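Note that one protein chain is taken out, while the other chains of the complex remain in position.
Let's look at subunit A:
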């Protein structure tokens, strides 16, 4: 087993709003090994993106702040870095692509300029070298006529092409970790598959570790080596992808998997989990999922379950499995 590239330990990122403190990321720990793809799954607003932004140090200050825990990348504590060191790390060792390719590129700069910027900044290439490298990157991500694309503006390209450009920018400095925040959510299905294929190719060619954030279990099944399920700012279950899909333990994970249509099975209605993610302000000391859970017990309303190992590499935070170890 290879070494951990990114280690997040007990990370807490809070947002201080007028109506109270939002604990968007509440004691999260996870690990990404070299060349591994880890997926974070969860509903909207459960803290997936904030976790990613915390890694890059891009949480909007002063409202948002990392208040606890640590993030280590290749042994270096990212939270202790100076702004300059962080800036040198971003786009160079850790790169990121986002959900909305249409609005993620600057509308008044050419595509070429935007690809060349990190090359100038991190690899210190000359204009000429950067240009050659940018053209190479554009063809690498599968866009024809790269010279023409260099001089195009974002509004002239489609969403799928823009996401390819975003990927080209992200891999331009050979990052060791690529964070992809819902990279296919805004795209239509055929384009989604192409973008995922491209990400997989990159992973295989460059041995890049990928931290993929998504709410789409189809994407998880296709991409992940290891899955982390988040709910209301906490990790509630994690495990290798096969184990988690074949043997989900947490009622929330089960609900998610049942909510997914299966080809060949025609159901009148898809299963859904009733209710919504709770308001993250002023949460009581209970299991955050208890009011939506079909197997809710009295202990669930009183105490929060901890993340416990139940099988090799499979961990879950639920009182249902605490009993076995003689608790409650």
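The rule is simple: a contact is a pair of C-beta atoms (placed from the backbone, for glycine too) under 8 Å apart; a residue touches a chain by one contact, two chains touch by 3 or more; residues count from 1.
Keep this in mind: contacts and distances are computed from a predicted model.
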Chain excluded from display, named as in UniProt, from "Cytochrome bo(3) ubiquinol oxidase subunit 3", "ABC transporter permease", "Putative Na(+) H(+) antiporter subunit C" or "Molybdopterin converting factor, small subunit":
"ABC transporter permease"
Out of A:18, A:75, A:107 or A:274, the sole contact with the unshown chain comes from A:107
Contact with the hidden chain (one of A:88, A:258 or A:286):
A:88
Give the residue, chosen from A:34, A:117 or A:243, that touches the chain omitted from the document.
A:117
By the contact criterion defined above, which parts of subunit A meet the unshown chain? Give residue numbers in ascending order.
56, 58, 62, 83, 87-92, 95-96, 98, 100, 103-109, 117-118, 121-122, 153, 155-156, 166, 169
